[in-house]
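In this view, the complex is presented without one of its protein chains, the others remaining in place.
To keep things simple, chains are lettered A and B as they appear, and every chain counts its residues starting from 1.
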Amino acid sequence: MSLLQIRGVTKRFGGLVAVKDMEFDVQPHEVMGIIGPNGSGKSTMINMISGSFAPTAGSIRLKGHELAGEPAHRINRLGVARTFQLVRLLPELSVVQNVVAGAAFGHRRRWGASAERFAMDLLSRVGLAGVAGMPVSALTYIDTKRVELARALASEPEVLLLDEWLAGLNPTELATGIGLIRSLRDEGRTIILVEHVMDAIRSLCDRCVVMSSGTKIAEGAPAEVLSDRQVIAAYLGDGDA
Amino acid sequence: MFILITGLLLGGTYALIALGLNLQYGVARIMNLANGELLVAGGFAAFWLYTAGQVSPVAALLVIAPVAFAANWLVYRIMLVPLVKRAKSRGALEVDSILATFGMSFAFVGVMSWLFGGGYFNYAFLATPVDIFGSSYAQNRVVAFSLAVVIGGALWLWLSFTRAGLNLRAVSVNPRSAPLVGIDVRAASALAFALGGAVTATGGALVSMFFTLDASVGVLFTMKALIIVIMGGVGDIRGTIVAALILGITETAVARLIDPGLTLAAAYFLFLLILLFRPQGLFGRAQG
Partner (left out) sequence: MSTREIRNLIVSAVLLALCALLPIYGSTTMAMFAVLATSWALFSGPTHYISLATAAFFGLGTFVTGLWFQTLPFWTLPLIAAVAGAALAALVGLVTLRLSGVYFVIFTLGLAEMVRQIFTWVQNQTGARGMYVLTSLTEKEIFWMLLALGTLVYLAGWLIGRSRLGFALRIIGNDETVAKHSGIDTARAKVLLFMLPGATAAAAGAMLAPRYIYIEPATAFAPLLSFQVVIMALLGGTGRLWGPIAGVIPFTLLWEAITRQAPNQTLLLLGLAFLLIVYVLPGGFVGLWERILRRWRARG
């Protein structure tokens, strides 16, 4: 049984159809990539899965629970956690409190001393062992991303949504970032990755869904999908296909 | 019928006032709680020019509007730009601008009371009745309404068909992307704030023809303008006009049919309905 089932999902903003009849499955322990040129509806798709807004039509099922139309906090409690395209940390709280924020109310709840211990472990896990008590304003860019990742992991989600998590990193940071996600995959986590960085897609994803203008134009392993003529045409225009 | 027309006349004038606030909040993102005081200032200026200089309020607009424009532009540049610069988020700016403009409104009322005393001021200008559809209405209300329509229409045309108006609308829709297409958001916001202030002061001058004003009544007008702007949808001109007309008619109906002391409660009731069923306003864009 697939972990996440997307069936017939459509999103209309007034007259604009951002996503049309999307359909795909995500298996447990799988890393699924959602790729496509800008404006293809990838972020809208992620936003619907996480509950930022509801689909106009269609169904999103997590282990049989219907997510479509549910508010974001219920979806988080059912087991979906995410990071954001523009990192959102809580400026008035310390680093470790930011992570505890993810643990206190989500899918698996922790509070008090055990939550703090758990948060510290997660921080080490993402490579931030020394900065627990620091204010978030003192962190480097990639470190803020790590904190956000730790916060998402803190609720022990069934599905982790990474919305262009690798964007804006220099080559060294990128390698570290890819390594980190790979280690998460090796732990057996189910991850949905929205990305533009092709190297990451190739090395991390088991399968990919390619979106263009709101619809799915290809699905399969990264190697096949990235050499598909339609996919190349969508990214680069018909001339280079 | 009488209620309908009187309500429309009132609503039309309210629309002008709310348009001013809509420009300030929708484009410059400043929730200007001193809006009502601006209106009183405009009304007071008209009063003074009429009683001291025998200048008709309509002609006085030629002076009041530019002065209000300049004054608001200065207020934006000097007092509000520092808040814009230090705001970490849109919500923070809203809170800061509410508190700051709130403070300005109190300071303003305090100064006005101090300089001119707490007395009421009104004057009789075109208070003679005119006949429409068989009932008589005060001529000044009709004149105010007509002028509001003219000014509001001109504003709408300007916003829809000029480049500067386009800039303002762009900033209202998406202030983060506007700079990417070459729009100076700071300048556009200043322009919108100043323009909004001029429009509100104009509305005040028109309203002073038939309302009795005093230094402290500003906050009631602020409340109504706020309710209208939210009811119609922030940033939307048509919405503001429609909402203002609805409020004008509702207020007049409640005043005549139930009790004149319940006008604010009636406005609030409308506000409540909107918040419950359509918080983005009648014509507003849903928050995604």
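One rule holds for everything that comes next: a residue touches a chain if its C-beta (ideal position, glycine included) is under 8 Å from a C-beta of that chain, and two chains touch if they have at least 3 such contacts.
In this text, all values refer to a predicted model and were calculated from it rather than measured experimentally.
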{"item": "Per the touch definition above, residue among B:A71, B:L166 or B:L262 touching the missing chain", "value": "B:L262"}
{"item": "Sole residue of B:S105, B:N140, B:S172 or B:S189 that reaches the chain not shown, by the stated touch rule", "value": "B:S105"}
{"item": "Among A:S155, A:T190 or A:S212, the residue in touch with the chain that has been omitted", "value": "A:S155"}
{"item": "Touch list for subunit B against the chain that is not drawn", "value": "31, 33, 82-83, 91-92, 94-96, 98-100, 102-111, 113-114, 118, 220, 223, 226-227, 230, 259, 261-265, 268, 271-272, 275-276, 279"}
{"item": "Residues of subunit A in contact with the chain not shown", "value": "50-52, 71-73, 76-77, 81-82, 84, 88-93, 100-102, 104-107, 109, 111, 151, 155"}
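Everything below uses one rule, namely that only the chains that are shown with their structure count from here on.
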{"item": "Intercentroid distance (Cα basis), subunit B paired with subunit A, Å", "value": "45"}
